[in-house]
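The complex appears here minus one protein chain, its other protein chains still in place.
For reference, chains read A and B in written order, and residue numbers begin at 1 within each chain.
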Amino acid sequence: MEVVVEERIVKDIKANLNIAGEVKRSRRILITLEKEDLLKVSEWIKGRGFEHLSAISVVDWLEAGIYEITYHVWSQEDKILITLKTSINRQKAVIDSVISVWDRSAGIHERELHELFGVNFEGNPDLVPLFLEDWEGPPPFRKDFNWREYTGEKYYDQENEREHVYYE
Amino acid sequence: MKTLVVFKLLKNMVSKPMTVKFPSESIPIPEKYRGEQVWDSAKCTSCGLCSKICPNRAIEMVEAPPEYKENYAKRYPMIDLGKCCFCGLCQDICPTGSLTMSKNFFLSTFDPSTTINIPFPKRVELKAE
Partner (left out) sequence: MTRKMRGNMFTTSESIEPAIDTNYDLYFGPAHPGSGNFGVKLKVDGEVITSARADPGYLHRGFEKLMEYRIPLQNAVLSDRLCVLEPLNWNLVHAEAVDELMGVEPPERAKYIRVIMAELSRIQSHMIWYGVFCIGTGFESGFKIAFGYRDYILDIFELITGGRVYPAGYICPGGVRRDLPEGAEERILETLKKAEEMIRFEEMENPTLLSRSKGVGVLKSEDAIRLGATGPVIRASGIAMDVRRDDPYEVYDKLDFEVPVRTEGDAYARYLIGIEEMKQSVKIVRQAIDKLPAGEVIVPELRKPKLNTKIPEGEVYVRNEIARGEAAIHMVSNGSKYPYRVKVRGPDFLHMIPLLEHLLEGAQIADVPAIYWSLNICPADMDR
């Protein structure tokens, strides 16, 4: 498959920002970066035409002790999806918000991830809870959150005979 | 454009309605409809795959009570239709074709305890272990 445009963009990023990118397949580019570079790279690729932020996702790697944050950004001009990947410490889960770059479409994703993973997006003014009501436990999508215990304690006041675990 | 509306209106007055008069007639149910499960005890090998693939854990392999032990020696699937989502994975994975899905969808009930299909001849008190 043709990956001419993709390679040109990767070369541009290397020349301007000194950050290496990788062409995964046609129309897909992966850029792994340090969290300090995030805003710089975001602003640059936004100026390059990557205006549509498709999603932000967090992966909780429990053993490595990191949160991997990926930003999936689409350019309608070039028809290419760039994935920016960065990682932060699980204990100190703080990262710069990209709300200044992609505006509210980024803000709402960050608000969701703040609630579900407890990642703090510095610079996002609106990180109030979104889906969960009266939530007292830890952020529920973390891998070390024991949902079975939590729901058992909080929501079931009696044992439900039709709900038991009989195999793994 | 207005005349078209009027024409459509007149046509609708004489055309057949979209619905059917249910108890006396009904729309045909296709062959591969996913309704209530039918279980054939003769073909069952008690492999337990249906219970493992079930996304809702609606199938549980149970042992027969003592009075049925002669005819039902192994463990057999007990299906809780209250949990079933009628996905048909149990039918697909069954190696002998013992568990199949029928066209029966008249399953609403007032008593939740009747939704459990016990694989033995008579309804008996079963205690899940």
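Assume a residue touches a chain if its C-beta (ideal position, glycine included) is under 8 Å from a C-beta of that chain, and two chains touch if they have at least 3 such contacts.
A quick note: this is a predicted structure, and the numbers were derived from the prediction, not measured.
Peer 1: Could you tell me which of B:Val38, B:Leu89 or B:Ile118 touches the chain that is not displayed?
Peer 2: Within the whole complex, the residue contacting the unshown chain is B:Leu89.
Peer 1: Among A:Ile13, A:Ile31 or A:Leu53, which one touches the chain that has been omitted from the display?
Peer 2: A:Leu53
Peer 1: Name every residue on subunit B in touch with the hidden partner chain.
Peer 2: Per the touch rule, subunit B residues meeting the hidden chain are 1-2, 4-5, 8, 18-19, 27, 29-34, 49, 52-53, 55, 85-89, 92-93, 101.
Peer 1: Residue-wise, where is subunit A in contact with the chain that is not depicted?
Peer 2: 27-28, 51-55, 57-60, 70, 72, 74, 76, 79, 81, 83, 102-105, 107-108, 112, 116, 130-133, 140-141, 147
By definition in this document, only the chains that are shown with their structure count from here on.
Peer 1: State, to the nearest whole Å, the distance from the C-alpha centre of subunit A to the C-alpha centre of subunit B.
Peer 2: 41
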